[in-house]
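Dropping a structure here in structure tokens format, bear with me for questions.
Of the protein chains in this complex, all but one are displayed in their positions.
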Amino acid sequence: MIVEETYDCRDSFADELVRLAHADSRIVAVCNDSVGSSKLGAFAKEFPDRLVNVGIAEQDMVGVGAGLANAGLVPFVCGAATFLTARALEQIKADVAYSLANVKLCGMSPGLSYGALGPTHHSTEDLSWLRAIADLPVVVPADPAQTRAAIRWAAGTDGPVFLRIGRFPVPDVSPPGDDPAFTYGRASRLREGEDATIVATGTMVSRALLAASLLAERGVSARVVNVSTVSPLDREEIAAAARQTRAVVTAEEAVPTGGLGAAVAEVVLATRPVPMRLLGPRTFAPTGDPEFLLEHFELTADGIARSALEVLGLDHS
Amino acid sequence: MIVEETYDCRDSFADELVRLAHADSRIVAVCNDSVGSSKLGAFAKEFPDRLVNVGIAEQDMVGVGAGLANAGLVPFVCGAATFLTARALEQIKADVAYSLANVKLCGMSPGLSYGALGPTHHSTEDLSWLRAIADLPVVVPADPAQTRAAIRWAAGTDGPVFLRIGRFPVPDVSPPGDDPAFTYGRASRLREGEDATIVATGTMVSRALLAASLLAERGVSARVVNVSTVSPLDREEIAAAARQTRAVVTAEEAVPTGGLGAAVAEVVLATRPVPMRLLGPRTFAPTGDPEFLLEHFELTADGIARSALEVLGLDHS
Amino acid sequence: MTLTQATGELLLPDHEAIGAWRRLRDRLAHADRDTAAAALAALAGDIRRTVISTIAGAGLGHTGGDLSVTDILTTLYGAVLRIDPARPGWPDRDRLILSKGHCSVALYTTLTTCGYFPAERLRAFAAPMSPLNGHPSRRAVPGVETSTGPLGHGLPVGVGVAVGLRLRGSPARTVVVLGDGELQEGSNWEAAMTAAHRGLASLTAVVDRNGLQQGARTSDTNGLEPLADKWRAFGWEAVEVDGHDHLALLDALTAPRGDRPRCVIARTVKGRGVSFMEDRVEWHHKVPDAEQARLALEELR
Partner (left out) sequence: MTLTQATGELLLPDHEAIGAWRRLRDRLAHADRDTAAAALAALAGDIRRTVISTIAGAGLGHTGGDLSVTDILTTLYGAVLRIDPARPGWPDRDRLILSKGHCSVALYTTLTTCGYFPAERLRAFAAPMSPLNGHPSRRAVPGVETSTGPLGHGLPVGVGVAVGLRLRGSPARTVVVLGDGELQEGSNWEAAMTAAHRGLASLTAVVDRNGLQQGARTSDTNGLEPLADKWRAFGWEAVEVDGHDHLALLDALTAPRGDRPRCVIARTVKGRGVSFMEDRVEWHHKVPDAEQARLALEELR
């Protein structure tokens, strides 16, 4: 097995934010005593006046973000994804989305990446929670290049955005030369295939690619689609998968029946209903490190490949 | 047109709660300055000591509910659905669901029933938000009989429950003699049909029945299924619909891509993928009264029937 | 970004009303206190009458809180805020955030007296596709800085505005108008703490202390006293004034400031100005019928 280099996307986020802040004095950061976990240390050093750490107060944090936007600034509001979303959901709905405030919500360390810190710290519900809110783009970069490109896009767009910034180490998945690595509203087909399509987001994209390799060994040709804008979904790309392949598997580090899985399911059903399997955690996690938990929930290359075989009716191994 | 008598399910809720509280001294009510809108006036009069009105403080309200449960009581925590869920979502996740606390969360006046009070007061995201939380049954009664039966069931069950108590006037839809009118985890088939299935919840059930009548006039035989337990879903009943009818339409006063629609879609895709249409609001609502808004979002008998025809490929009127 | 809310016709500035408002501001700038008091009282009377007829016409509204907050809004828009209703997006405008967003009709009406949009448009309050829904939407209503309605949102946003304006070197000030029952929401205390920590001397909170919330007295629901002490313990200046005395409000809102945010606790009467509504909890969101509206308008004449 080739050991690829992997990255914590928070580093790319932090680095790009500092770079952008040099060029655009309107960029500010807001956080909830999360300078360290949001990787805002360098930002704090370079722009001490432009970091608003409100302490442990997520409702205040999001409201302050909306206020900063009102004053003409471009706030990046950063906190652990679960606290940012669970604790300030009404602020996200009313102050940001319904007010169309120019706020960039950055949910750090989402999914199961807090591992043994337990379900109170896992952010697996966030995609369901945020997709339900109108006018709130939900963006989930899959690797460092996408993270940087997504931040750049967000900074340059007037309006609310939620960015899900992964902590779990991921390899590069963006095709070299793909520039920009992220295009708002567009999914990218990372591998062609005819039998089944694996639709993945965030940390699951690299695993989907590995799963496709495993499936190839079994003679199954699997397409891999990286959905980095979970809301609004790239309906065309999903519709193409439904029309051109015989099965669809979705994989996400989130509750699938309200997250990516549900979004894809709707398009598949409206296009050409083919069998689907939605992978993702559906229960509170047991104790364990992130790698263990991903295995527990079958969010591995093996698990994805197995699901694809099952849904194709080929699981008689 | 026959004008049926319609009811505000909050009245049935309130009445049944008082009745139960007479029989079981552990039952208490908690609210957020919502004695009136939660219809707790009679409860307050009969059991002044057993009503804990914490004022306008939803996080406190849900936490207090969890604490009361810890002390051996059976709290019904009542507030407008949007504030209860949006403002206290982390308390619902951590203090209630993850703690398996014996708390009955009662989301009053959900969906679009606050009409011209606007999107900040509409609770259309709640089904997506709550379905994503593990171990939290989500119950949506469709009429007075179901409301009463659901409250009785909730009071007698040890564990968390969310009850969505409608304000928008609805007629009786439960078949006479159906006792209990609500069975946890079971959907009920209110009308047989072979061509398509309309799966509806809450306020939409009576409209689904009307839609089926309209469809019958067009020679289309539509089954109607009332899903009063949205989570966990009655997979068998939905699977039967997928196997036995050629199309499925879901209707709910909630964002469908994380609510009932998404739940049904997954089962359809895993059983026998047939074309589906998911009805429900997907944007912030314009100004207007509830009836106007339901029309705006095609949540009418006409709208449901039209969707069924479309998804059956019969929309060339 | 596409707006998904259909907002019907846009609300555009009413230049005639803007002219009248500018003349009023000029007059007040040079008036003695008695003249100023009379002018503001007249304006408040106009607003109260329009509030009553708008709510009665629409069949929707929060009559009690509208009438208790009227003098606060009148003073702010009539004599304090540096704004330009012709340019609601002027970067250096003072910001007013009505955190108790259920009192939208008082706000909408006050905005029309400044000319943000024509008073006739109030007739569409709560009507299908109207930009004027039951709670103020930033998308649809010029002069509305942030959408409110859920309580406890305004102060955090106000803190952000004040921090942001300071960062940008703007002299603009930020005022957040809060309900008293609303202060039971902990989000306010988060924001209060942040405001004090950051020494936001350009931020003012005005509490409409009418002693009633939706269902009962605040003191019977979850008592707020000693309220001024709470603000002081959270690092704010706090003053208490008669919330129906325009000059007292004016003084409190314009007094020289130290390095701290200021809370003005405005003692008010819910339903103020209409005898049968005053201090009666049921008028929180009761709508006057035709006869009640007639009586109310008579009393307010």
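Each chain carries a letter (A, B and C) given by its place in the written order, and its residues are counted from 1.
As a convention for this text, a residue touches a chain if its C-beta (ideal position, glycine included) is under 8 Å from a C-beta of that chain, and two chains touch if they have at least 3 such contacts.
The shown structure was predicted, so the numbers you read here are calculated from the model rather than taken from an experiment.
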* Asked: Which listed residue (C:109, C:146, C:170 or C:188) would be found touching the missing chain in the intact complex?
  -> C:188
* Structure fact -> Given A:72, A:118 or A:232, the residue that touches the chain left out of view is A:118
* To do: Taking the full complex into account, find the residue in A:17, A:86 or A:127 that is in contact with the omitted chain.
  => A:86
* Asked: Can you list where subunit A touches the absent chain?
  -> 33-37, 53-57, 59-60, 82-83, 86-87, 114-121, 282-289, 292
* Structure fact -> Touching the unshown chain, subunit C contributes residues 184-190, 193-194, 196-197, 221-224, 226, 229-230, 232-235
* Asked: For subunit B, which residues touch the unseen chain?
  -> 28, 30, 49-50, 52, 54-55, 57, 59-73, 75, 90-91, 94-95, 98-101, 134-135, 157-160
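Just so it is clear, only the chains that are shown with their structure count from here on.
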* To do: Would you mind naming the chains that touch subunit A and likewise touch subunit C?
  => B
* **Whole-Å gap separating subunit A and subunit C, where each centre is the average of the chain's CA atoms** => 40
* Asked: How many Å are there between the centre of subunit B and the centre of subunit C, using C-alpha atoms for each centre?
  -> 36
* Asked: Roughly how many whole angstrom separate the Cα centroids of subunit A and subunit B?
  -> 30
* Pull out every residue in subunit C that's touching 2 or more other chains. => 4, 137, 147-150, 152, 186
* Asked: Residue numbers in subunit A touching 2 or more other chains?
  -> 90, 94, 98, 134-135
